[in-house]
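I'd like to ask some things about the structure below.
A single protein chain has been omitted from the complex, and every remaining protein chain is retained in its original position.
First chain written, first letter: the chains are A and B, and each begins at residue 1.
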């Protein structure tokens, strides 16, 4: 695997995203995440999974620089695969914890909200949130449902509509993250939670997660092609493409300085 | 229009309720609000609406003094029109912000909860809430759903059942209002939010609002006659009519002093 590193513990696995400094999500990473989580779900020796990023970046979200180069077929394929990925993760049966080691906007937040717990690095700089409106990407109905599951309908409405990125403190108050911990303790805290889950009867634990998520699954359109169809079409709207280009140029120029 | 004043800005409109000092809602005001919002929704040059009140009163709610004089047909007509109004507002497609310039109990709160954002004048005295139980009016199923959308099922249950009016601080903590700002900054804050929305791709913004509200719309009975039928019937229950009379007399006497 090129984009992920696996760290196997006694009865759980840490999946560390490992694609450059910011873990921008491209097609390859989506495919590898899907395959790894499938394997871990089927492996009877693995009782849970921790997903983590790199210091300062859990994931910067979709790799817009690479996606901007995709043709229509590739974009369609990417969005369908990404839709399938988060639907797979949100239905992952075993305990699943996000060790949020830094920034986690847009697509990075999408991965995080599929898990059972979110421990986020403290620090005023780090942000998290579904800010799709601010970056001219059409959010799916599914993602509004998942966000609202964690923070309630009212806050999800307010924050998604304004395309807001939340500070750690705001995310904590909103219920989007469970706890803020210093960056160098994010792993330790996540592993402590996983070990807590390991003490429960595993049949009861998995039954219980299923019941707790039933109300969410019932709200989702589980067909991945439908889920991001609209995003895929609006991607090519000329005004949006122009805004995306300007955004990428500002971004590239900033990095050059 | 007798009850409203429109202030047209470059690409949005401020609708200022303007019926006396307290903006009590009568049949005329309901009709005018319905017509104005219809016109603004259809006008391609208007990208959003801010609804505001007068200093100290967003709206005192239904004009019980006038309503007490209505005959059966008029009450039926009023409640149907009011039901139709809030169903229209809750389905308004464009960004819609309430500039809550003061008190906003009962019917005033009904208008406010249909919007996307609520910026409320700070000040211990100002109150907001669906206190129908306390004033002997039967709340509709729809309004319980809308209230719960913003503050969650649990708080909505507690506050509606006890007929509670919330202070600004309580409303903020409950998620019923977004921010408290000094009275003289309520407009400025509301306009700043509207200008923020104007920066987004308008197609994505409107799509996104629709997705965020889907879960709410699915819960509502969109037939306005059904919505307030029960309120209309209970209005004439002798014990309730006696209580209403006593309430109005105490109110009139207080104002005479």
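Going forward, a contact is a pair of C-beta atoms (placed from the backbone, for glycine too) under 8 Å apart; a residue touches a chain by one contact, two chains touch by 3 or more.
Owing to the predicted nature of the structure, the values given are computational and were not obtained by experimental measurement.
Student: Just to verify: which one of B:28, B:41, B:122 or B:153 makes contact with the chain not shown?
Tutor: With B:28, B:41, B:122 or B:153 as choices, the missing chain is touched by B:153.
Student: Determine which one of B:34, B:123 or B:163 touches the chain that has been left out.
Tutor: B:163
Student: Touching the absent chain: which residues on subunit B qualify?
Tutor: 132-134, 136-141, 144-145, 148, 152-158, 160-163, 219, 230, 234, 237, 239-240, 243
Student: Just the residue numbers, please: which parts of subunit A touch the chain that's not shown?
Tutor: Per the touch rule, subunit A residues meeting the hidden chain are 95, 116-117, 149-152, 175, 178, 193, 196-197, 200-201, 203-205, 207-209, 211-216.
Everything that follows uses one rule, which is that only the chains that are shown with their structure count from here on.
Student: Report the inter-chain centroid distance for subunit A and subunit B in whole angstrom, where each centroid is the mean of the CA atoms.
Tutor: 37
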